[in-house]
Each structure stands twice: as structure tokens, then as C-alpha cells.
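What you see is the complex with one protein chain gone and the rest in place.
Order as written gives the chain letters A, B and C; numbering starts at 1 within each chain.
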Amino acid sequence: MRTANATTAIRLRRLSALPVVVLIIILAVALGLSSPYALSAQNLINILNQQASLILVTIGQVMVILTAGLDLSVGSVVSMTTAIVSHDVPFAVPLAIAAALAVGLVNAIGILRLGVHPILMTLSTMTAVQGIALFVRPIPGGQVPDWMTDYASAVVLGLPLPVVCTAVLVLIAAAIISRSRFGLHLMAIGASQESALLGGVNTGRVVLVAYLLSSLFACLGGLNLAARLASGDPLVGASFAIDSIAATALGGTQLSGGLGGVTGPVTGVLFLALLGNGLNLLNISTYYQMIIKGALLIVAVSAHRRSQPGL
Amino acid sequence: MRTANATTAIRLRRLSALPVVVLIIILAVALGLSSPYALSAQNLINILNQQASLILVTIGQVMVILTAGLDLSVGSVVSMTTAIVSHDVPFAVPLAIAAALAVGLVNAIGILRLGVHPILMTLSTMTAVQGIALFVRPIPGGQVPDWMTDYASAVVLGLPLPVVCTAVLVLIAAAIISRSRFGLHLMAIGASQESALLGGVNTGRVVLVAYLLSSLFACLGGLNLAARLASGDPLVGASFAIDSIAATALGGTQLSGGLGGVTGPVTGVLFLALLGNGLNLLNISTYYQMIIKGALLIVAVSAHRRSQPGL
Amino acid sequence: MLLEAQDITKSFGSVHALSGVSLRLRSGSVHAVLGENGAGKSTLMKIISGVFSPTSGTLTVEGEQVDWRRAEQARAAGVSTIFQEFILLPNLSVAENLFLGREPRTAVGLIDRARMRQESHRILEGVGLDLDPDVLTGSLRVAEQQMVEIAKGVMRDARIFVFDEPTAALGDRESQKLFELIRKLQAEGKGILYISHRLPELFELCDEVTVLKDGQFAGHFMMKDTNPEELVTTMVGRSLDQLYPPRRPAESAGAPALELRNIVVEGLRGPVNFTVGKNEIVGLAGLEGQGQIEITRAIYEGHTLVSGEILFEGRNLGHSGPSGGIGAGIGLIPEDRKAEGLFLSLSVRRNISAGLLPGRGLASPAATARREIAEQVRRLRIRLRNVGQTIRELSGGNQQKALLARWLVRGAKMLICEEPTRGVDIGAKSEIYALLRELADSGVPVLVTSRELPELIGLCDRIVVVREGSTVAEFRWEQATEEKIMAAAIDGGRA
Partner (left out) sequence: QEVPELNPALSPVQGSPMVDRPASTKDKFVLGFSNISVVNTWRVQMVEELKHEASLHPEIADLIVADAGGDVNKQVADIESLITRGVDALLVAPGSEVALNGALDKAHDAGIPVIIFSSNATPKNYTVKLLADDAQFGRDGAKYLAEAMGGKGNILSIRGISGNSIDNDRWRGVEEVLADYPDIKVLDQGFGDWAYDKGKQVCESLLIAHPDVQGIWSSGGAMTQACAEVAEENGLPLVPMTGEANNGFLRIWKEKDLQSVAPISPTWFGQQGVVAALRVLKGAPIAKDNLVNPAPITKDQIDQYYRPDLSDAYWVGSTLPDEKLREMYGK
């Protein structure tokens, strides 16, 4: 029975999250020692609350990356969402969701039907949607429905409601990716679209759903952000694409597709957040922060090699 | 027995630049009709002069993309270069070049030795180098050596010297990529790293050189920009990574590697420039410009389909 | 009639893969489909499996006409296909691969891993594989993967089973296991379509055969009423007087060009000792994965060497990388043509001139060698539209010839061919054999590994048997028989 020495697929996926988990612990300890505030409950809750939006966006990004794709348009979708819902029109929220799904649909069509490379396709929609966001709301401002601001400020069992909701969504997404057919098919496609197709996966549908979900989660991130900022901002999403990709890879999900999960990337988000927050508390200037962040990214990531067995 | 169907690789490589060339002509005509100034010699020379830096950066980007890699750090390198050479220290320029090469070296090491995915590796250096640029020159300003400003304003046979130099470099790069051993090695690696390795290509060295050249050309772009602005600016390169990638793909070089050249991408740069300039002349607001640009990107790119799906 | 395909035509753009091909499959029969590379076999199979839909023509299953658009539909209707190209996903577990697309699910709709694991055990044992279903598929040996692939196909309760070149990647024992399975299906009254370029196994296994040529129906025979010569003539259009070229007497083997002295290869027991004469073709025989590839790579790349020395033309090969072997004048045609040899997205010309890539001076202009390439393409009779065509579009046989051309253009002084004719049709085979012999006669020695013993016996001057990474026996072709070689391969010839 060949099992002892051989890697099992499940273990490999589980392990993928390990390095960043270790890193975050090291980081936490280091911060805890250097600044009394870093690990205060309040500060940690703040961080979670601040990162809720990015976490949501990252969930969608992971699904696309598992198929060996990439979604650069998420940031613009976040911005567009805040821009739309900050207008006092009926059905603003459903409208925002519909718009987001339309973006996902365009991405999928371009990639599946026209055969455009994911990077380029989503780069194009990123630009176009950014334009739309600026068109809908050239200036930051506006007003979001009260229920949204209430949602943002609500507290359940000592935790901000947005944090709780995000946590729930993370758990659901984790289950979907690691236990559902859809999740398995994402990874199958990530390894080889043709093989997956011949192997009985409806690749077209799965990729479509992945990009739709990516846009949808970006939209949720935008809604959460709009609620938090009680306003819209056509440029607020600018950093989300890069950040979600960095977090995903940091979390051990291969950018070349086929291997990964949700927990890793979410930890990745928190790692970057904790890092930034800590460096702030330590009052380290922005330049040094960037240098340190870049260096740490390299360190963190070189922990998982691209060349996993079988990939 | 069978008549020609699939376009041949040769024609493919020649054709790869075709769609964008066609588009550029259509665009030029449209602009010429709508605004008499669009095609005035002066305006075209201005455009060439404005785009010289991006063209240089794109040349390097192409080499990396041919190996199925990607270099997101070029923008930061451009910024860092302007930041360094705008300081009045001895050997500022050699220093800038050395710094740039160091970045390329780090990228290559991360990708080759540590097996980090190119996107992620260059994302990390992008962040770190941006930090360095801000550290070297927090504020735009400073002064570049006189010979640089002289260079920027010099004119040969009615053309700005920078334009002439860039043109020469483009020709050299084109020759290298389509004629030299190195160029073929790039494509071989892009087409199949395994086959290239077993075929006796020193893939390590070639990829190293590719990233070094990418950083070097980014540095040249930075020098050209610093000369043009007669000063340094730590954020001036921000858009270069995205723009050079878009232009490369627009020019028919496959983001999945192995296929392409330099002329296409250069035309891609000019297409985007002519577009932006034209829309400015037509006084179309930024939002619409972005929407149009995004849409056109999709159209232009879906003209060349990707050979195999996935990243 | 279980399955009936009537004047099927399939065009890809202006490429006519199939024109008016008909095929009738009876239940309880193993029906061979024979033809040259590119004759249209896989295309026909892909139409029967719902991957492609025919440009024209009809498909009827048990009397009712079907019109499939997607592979799932064919599967649902009871067609189970083992495709030619590997479709296992290396990053999934064996169980996940076995059940991909039809995963058992729990009440809440998540994958029922427990059940998947149990059933996988059963299925794997069914094909004689003793594997943990959770193991990562990518970590299996090629033959194991192929067996998993076969298991995946066989496990389905289907009426029609399609095997497209299943044995191309199998060793003898696995092949026998496969034939067992197929006979079992046959006994259950299923219909089996079977593609292979190995004639002997067709006569062993099948009871009727449909032959295609250039996408057209070329003939249908009952196996018992026909013979290899007739089949070959039908599929190639000319008769192959003999498959293997004549050999020279032992004494004309020439001075040893390559000498392996007590070499031990990383991870294998060793030692390996043998020589290849300047005018010889030497074969490496042995069971699956006994170190044949490690040895050829040690000669070509060098760096896996633990001890011992490799002399080429009297000089010690002290290299540590392919460029070393190439520099010394050795060419390699790798086992996995598509992954390790070809640049599928590049033109035939680029693929051939790739042989000229290694060498000093990155900046130096690359040789184009247009004339030499054109000449070799003619000499090897590579079937293509023009040398600018992407090599992906060539059939395996022609891709293989292109790899040969690569080394001829470079003027290699010795050639190593791993599985030189895998997936290559019999016509192309005989051409390749003749070519290798021609090379040997002209003083370019050839070292060959193959899973097909008859091929080694037919082609080589000498056959070296390896077991657990050490040379255990050596036979001149005159004395070589499958029995002797197998005996040596299994018990090290101690008997």
C-alpha cells in the first residue's frame, strides 16, 4: 500500500495554509512584545472590522485563482458598488449587485468565448468599470441607506456585526471550496482545462460561476465598505486587486492554479493587516513600512514553492 | 492531403502585430476627421516624445512575458531611478542602473531559486522598491545633471533626440528577440520550460538575463523620464507596469508566453497613447475615456485568441 | 447493432479529419480501429464520445439516433471513453480523479469522501492497483496513472467502452491486466472499441477491425480471416516488405563509441556496465521503471551519476547538464515527447532548429539552417503543410520524426531514443527503424529503450537487460527471445 511516503492530496491542500499561519503567530508575538496596544482586544477587533471588506474580496479572488485565472477588476467593482449605493435611488443595492454580476459575466465571456487571457480581460474591465464608478460618482460622498450604517455599527456578542457576517461567509466559502463538487472542479480546471473537460467537468459553467462569484464577493466587499464609510468613493477600491492577490498567494494558494483554500488567504489578509497596523503603532514611517512589507512578502511566499508535486 | 487551416506559427508571429496596426490606422483616420490637430506633425511628435519612456519599459516587459513571466516591479524601478538621478551626488546615474539591476537580480533569484510565482515575486519587489523610491526622495523635485536636460531637449533631423534613441533601441531589441540565440531561448522557455531545459537551454541564465534586462530597460525609461521632467518623482512610475502589460498583450504577444515580438507591443503603446491623446483633443471627460479605453482593449485583444486557456 | 456510425464527416476549418466513415459495433465484440497517425481514429472516437459533434453523418445507439453536444451526454447514454491524451489531474487525489464529475454526495450536498474512498479501493483492486485512493495522482508513475485512467473508464456501468491507445504508456504486465479487463467486459456483452498501433495485440484481443486511411473508410475485416500484411497494406496503402531493416554481422559493430564503466545512478543499485559500438543499435530492456530512463539521462545529462565513469569516444563525459551531452554530440529523444521534447506552440522549424540552441554567446545570431531543415524534412518524409506550421498540429509519428530531424540537423554523433515509436503508426514505425539503422551504419550509434520487446528484438544488434538499476544480462539479437529477456528482467538471469 503506497501511502506512508506519498503525499495525499488533502494533506497537501491543508499544508498550503501552514507557512502563513506560522508567520502570523511569529508576527503577533513580535508585536505583542514591542507594543502593548498591538494585541489589545480592541485593536484586534478594529483590525478585523477594517479588513472585512478585503477578506470578502479575497474569497472571490481565490475561486478565480484556483482555476488558474486572475481577477484584476475586483477593485473597480468595489469602487463602483460604493458609488452606486451612495446614491439615494430606489433599489440601489440590487442595482449594484446586478452591475457587479454583469462585470463577472463580461469577464467570463471574454475569457471563455473570445479566449482573452484572464489578466488582460480583467485589466480591461478594471479600466472600464473604474470609469463607470467615476461617472456614477465623480466625487467621494453621498449617503448610504440608514440600515447600512446601522449594520456597520451594530454589535453582536461584543463583536461588530460586519465581522460576524464575514466570519460566517468565510466558513461557508471554506466548506464550498474544500468539500463541494464546485470546489473540486475549480482545482481540476486549474490544473488543466482540457483534461478537466474530457474528464467530465463542465468547465465553461464552472469558470463562469467562478468569475460571477468573484464579482459578487467584490460587490459584498463594496457594500460592507460603503456601510463602514457611510458614503461612496469612486477610487476607494484601488488597492483591492493587488492586496487580494498578494493575500491569496501569501495564504499558499498557487497563482498558477489548482491548489489552495480559503483559510490560508484569509490568514494572509490578516497577516498583512496586522503587519501594517503594528508598524503604525510602532510609528514607523510609510517608506520603511513599504520596504518591510515587500521584503516580508518575499520571505513569506518563498515558504511555499510554486513547484508542488504534480503541478 | 490537407489544405492549410490553422494559421502557421510563422504567420502567427507576423500576424500577431496586425490587429493593433489595423486598429491604429482606423483610430488615426477617425481622429484625423474629428480633429484637424490630432494628426499634425507636432502633435504626433509630442506623442512619441511623451511615450518614449513607456516604450522602453515595454521592451523589457516583453522579454519577461515571452518567458511566460511578468514583471510588475518596472513601475517602481522607473520611480526609483528618477528619485536617485535627481540627487546631486557623484555617479548618480551608474548608481541608479546598479540599483535597477539589483532589483532584476532579486526578482530572478526569487523566481528561479525560491520558486516564487513571477506575479507575486515582482509584486513584492514592486512594493519594496516603491518604498525605497519614497525614501530616496519623499518629495518630487531635485535636479538632474544638465547633460540629461540637454539630452531631453536636443533635436536631430527634426526629431527629439529621446525619440531617435528610443527608435534605435526598439530596432536593436527587435533584432535580438527575433534573430539572436537569446530571443529564441526566451520563446523556447515560454513554450515549454521542460523541453527547453532538456534541449540544452540554460533556462536559469536566460530567465535571469530577461529579468535583468527588464529592470535595465525600466531604468532607461526612468532616466528618460527624469530628463524630460528635469526632476525626480517617487510616484511617477505608478502606471507603468499595467500600461506596459496592456500594450504588450495589445501588440499580440501572448501573456502565456512563447509567442511574440517587440514591434507589436510598441505599436500597442502608440495605440493607447493616440487614443488617450485623441480623446483629450475631443475633450471627452476622463470617465468616458476610461470606459472607452477598457472597451477598446477588449475588442483589440479578442482579435488574438490565446492558444491554451488558463494563465 | 449496439452502435452504428454512418458516413461520419468531420472538418476542422478546412481540415477534413473524417470524410464518410462508417463503423458498426456489435455487443460482446472487441472492435479494433486501425490507421496511420492522423488517419482520424481519435476524432472518430471523440465523436462517439460526444466531445466533437460530426459535421455530417448520423450516430445511432441500439437503433435510436443520438445527437450529443457534450461528453457528459454520451457518458449518460452509456459510452465510457479512455482518451488518448492523459486526462488525469495531477493535483487531485486518485479517488477525486476516479469520481470527477460524478462525485457521491452527502445529504447536505457536499462530497461524500468516505464513500468515495471505499469505492475507489474496490475499483483500484479491480484493475490490480494497490494504491491509497487519497494519494496525489501526480506522484504516481506513468504506467500507474494510465491504469488509474483505465480503471476510471472501466468502472462506469456503460454499454460501450472506447480505448484510444491505452497501451502506449503501459508495460507488459499492465497490458496483460488490461486485456483481462477487456475480455471481462466482452464476456458481459459490452461493446468495445480498441485503438492501438501494435498489431500483435490486436490479433490477440480483437475479433474484428475497421481500418481508416486519411480520414476515409479503408476496409473492415474479421480478425480470424485476415493477417498483418493485409491490414498494413490497407492502412498504409503500400505493403511493408519487412518492418525491421536488415542487420550487419556482429564483427562490424565497430569500435565502442560509448562505454559505461561501473556507473551507479542516484537512487538505484547499479552498477551498470555496457558499451555501444560505433555502428550498433543497442537496446535497454527491463520491467517498468527499472532504471532505463535514469541510465539514458545519466549519459545525456550526467549529473545523476553517483560513481563510475562514462566514456564517449574515449573521453570521459564529465558533464552536469543536457548542454554537456549535446556539446559532446549526443542527442536525446525523450520518453514523454510532448512534455519534454516538443515546443507544442512553436513552428516545426523552430522545433527542429531548437537542436542548434545550446551553445555559447546568448547575443550571437541564431542559426536558421533553413536549407538543412528542409532537407531533413524531405529525407524523413515528415507529413506537414509547411515548416512554419505549429507542431501541435502534427501527428505523433510526424512529431517524432521532427525530433529526429532536430538531432540530424545538429549533426549529433550519437542518438538516445526513449520509446522511439510510442503512439506511432506502423508505417511511420518502419520508416523510423530504417532511419535509425541508416544512422548506425553511417557511424552514429543508437541507444534505444522500449516497452515493446518485439521492437527491441527486431531492431537492435544487442539488448542489455537492466534490473533495479544494474545490468543483469546481455544478448546478441540472434540469441534474444522474449522469454530469455523476461527471465533476466524478472530474476536477474540468476537461473
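The rule is short, and it goes like this: a contact is a pair of C-beta atoms (placed from the backbone, for glycine too) under 8 Å apart; a residue touches a chain by one contact, two chains touch by 3 or more.
Because the structure is a prediction, the values reported are computed rather than measured.
Although it is not drawn, the missing chain touches A, B when the whole complex is taken into account.
If you put the hidden chain back, the residue from B:148, B:216, B:236 or B:300 that touches it is B:236. In the complete assembly, the contact with the undisplayed chain comes from A:53, out of A:53, A:76, A:166 or A:203. The omitted chain makes contact with subunit B at the following residues, 35, 37, 40, 42-43, 46, 50, 88, 138-143, 225, 228-229, 231, 235-236, 277, 280-281, 283, 285-287. If you put the missing chain back, the residues of subunit A touching it would be 37, 40, 42-43, 46-47, 49-50, 53, 134, 138-143, 149, 152-153, 225, 228-231, 233-236, 238-239, 276-277, 280-281, 283, 285-286.
By our rule, only the chains that are shown with their structure count from here on.
If each chain is drawn as a node and touching chains are joined, the picture has every node linked to every other. Two chains share more touching C-beta pairs than any other pair, namely A-B. Relative to subunit A, the chain whose mean Cα position lies farthest away is C.
The centroid of the Cα atoms in subunit B and the matching centroid in subunit C are 43 Å apart.
Of all residues in subunit C, none touches 2 or more other chains. Residues of subunit A in contact with two or more other chains: 190, 192, 194. Taken in their complex, subunit B has these residues touching subunit A: 70, 106, 110, 114-117, 119-121, 123-132, 134-135, 138, 242, 245-246, 249, 254-256, 286-295, 297-298, 301-302, 305-306, 308-311.
Only residues 1-6, 8-12, 176, 179-185, 187-188, 191-192, 194-202, 205-206, 209, 258-259, 307-308 of subunit B touch subunit C when the two sit together in their complex.
Here subunit C touches subunit A in the complex through residues 51, 70-72, 75, 83, 85-93, 96-97, 100-103, 105, 109-111, 130-132, 134-139, going by the rule given at the top.
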